[in-house]
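Just passing along the structure, written as structure tokens.
Omission of a single protein chain aside, the complex is shown with its protein chains in their original locations.
Now for subunit A:
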């Protein structure tokens, strides 16, 4: 019976290891651990740094645990043994308070550094490109104000250039996540958050919403395509020349709840509405009201 238990425990401790072995077969699928840009790389380094400490803690606790259980389990030969009553041990308690403090400090310092660093572009020698991202039920809309183009459910970016994604939402909160390029940030209605990402190489990277936003949330995927600068420029020019114009009616159509395919336009919806402004979906009405009030006050002056 006792042996069975120990065997059970040993088998259990092998479980994580076997999983690791199993996973090494498909490690490129572990997107978070396959950074394809400096932001994801910084996060990868932080993750690896912390995993080292965590494995150390796990090894220490598991070893102590196993030793104590094996040595001090009730055995026939210890039938007369009466455990001593210990109140505690100052020295030991200081040690196991101090070590976690040191570990926490060792984790906190790089965390704070990275948290601040991620708010700035990874490189300063090139001008970042700004892309406005609007989440809606259940699609992603990307607006390039400088290029004056707009895409839906895919976004092309130049490689090695920091991209400032300005996130907002025309509906429920979503989270903009491209794991191979870096961590996520929320897209919320009536406000704007900023996420800076950068791709090292041309390629296609999966992105998705990480915050539940309703019925078709699971399908809120988009593709980030990183291109060489000249190819990107070519694509922009092509879109500007060939893609249709987006108008209010078409845009309202897109915003309706549901799934849509990829789309490309040669202007942006920012011309008439920016969901990042507080209560922007009533912005038109308010402007109208303002004008009305102005007219009224004019009238009074006369």
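Here is the rule we go by: contacts are C-beta pairs under 8 Å (C-beta built on N, C-alpha and C of every residue); 3 or more make two chains touch, one makes a residue touch a chain; residues count from 1.
By our rule, contacts and distances are computed from a predicted model.
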Its UniProt record identifies the chain omitted here, from "ATP-binding cassette domain-containing protein", "Molybdopterin dehydrogenase", "ABC transporter permease" or "Cytochrome c oxidase subunit 1", as "Cytochrome c oxidase subunit 1"
Which of these, A:46, A:225 or A:260, touches the one chain of the complex that we don't see?
A:46
Determine and list the subunit A residues touching the chain excluded from the picture.
5, 8, 12-13, 15-16, 19, 22-23, 26, 29-33, 40, 42-43, 46-47, 50-51, 54, 57-58, 61-62, 64-65, 68-69, 72-74, 78, 81-89, 92-93, 96-97, 99-101, 103-104, 107-108, 111-112, 114-119, 137, 171-173, 175, 177, 179, 182-186, 188-191, 193-194, 206, 208-218, 278-279, 281-282
